[in-house]
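Shown here is a partial selection of chains from the complex, left in place.
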Amino acid sequence: MVCASEFNTGQDAQLAHLAFFSCYNASMYTLKVRSRAREELVEFTDQVQEKLADSGEREGLVFLYVQHTTAGLTVNENADPDVPRDMLHAFRTLIPQHGMGFRHGEENSDAHIKATLVGSSVTVPFKDGKLLLGRWQGIFLCEFDGGRERQVIMMLR
Amino acid sequence: MVCASEFNTGQDAQLAHLAFFSCYNASMYTLKVRSRAREELVEFTDQVQEKLADSGEREGLVFLYVQHTTAGLTVNENADPDVPRDMLHAFRTLIPQHGMGFRHGEENSDAHIKATLVGSSVTVPFKDGKLLLGRWQGIFLCEFDGGRERQVIMMLR
């Protein structure tokens, strides 16, 4: 986080040090995450860690936000690819694309619902410039209506 | 975000400029969102954008928090009303009010569960004083045990 300062350096500046500060966080990024299938969990932890390193920030929160209504974000296991596979399988079983009587004409109501269940944002703390992820944790885009390029806003706080 | 400053303007102020700053965010609001049915997705994006404009803040995060246990918050499509309709239909199919063997006496366990699945908060980034929502995104209160007036805390960071 950076605080820019503007000093009133008028005629009595030496005696009356009036200061106006505006604190802001200069670190905002737009990440691109590419999915290849209609439903896919795409890990992009490395991209987040790289931008965090670029920022020079040492401690705080990484906030990620997906600007789409048929994709979400989550933190989960990144070691065994069967975990994301099983997750998508369970979501598909509970909320199939067809057969639940959906009315929305684009045949992707299931994707909208899964996006809300997973959520449009994740927040991860960091310290000493490193994401404080647990040993098995990775950050995933949850694609429910791909393959597409998706846009994720990243802010540091 | 605002930084208030207090300068030590003691006798050697011209030489020793000791400064104590406290950075705080003055922008906190309580929003009222009214639902009319037991289950309803009520969009309140405009109310959030208005408070954001009032705040004068240019860049950061809008954090929204619902102070209830049978309602949640989500970001999803606000163009076709069939999307919220299909979502509530799917939730009702998966977790019906009756028939799952719930014990909680108020007959609203389904509402508590849906609230946890959706989540009690959403965070949306903003820039140049505007919410960075995707083209089809709106902010919704997810009512699962209404109609009622619900209270949402809004903070800027």
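Points to keep in mind about this one:
Each chain gets a letter, A and B, in the order it is written, and its residues are counted from 1.
The rule is simple: a residue touches a chain if its C-beta (ideal position, glycine included) is under 8 Å from a C-beta of that chain, and two chains touch if they have at least 3 such contacts.
Here the structure is a predicted model, which means the values were calculated and not measured.
Because all chains derive from one sequence, the complete complex can be expressed as a copy number, which is 3 in this file against the 2 shown.
As a convention for this text, only the chains that are shown with their structure count from here on.
Averaged C-alpha coordinates give centres for chain A and chain B that are 17 Å from one another. For chain B in complex with chain A, the touching residues are 1-3, 5, 7, 9, 13-14, 17, 19, 21, 23, 58-61, 74-77, 80, 82-83, 85-87, 89-91, 93-94, 117-119, 122-125, 127, 132-137, 157. Considering their complex, residues 3, 14-15, 17, 19, 21-25, 28, 63, 65-69, 94-95, 100-106, 109-110, 112-113, 115-117, 119-121, 123, 151, 153, 155, 157 of chain A touch chain B.
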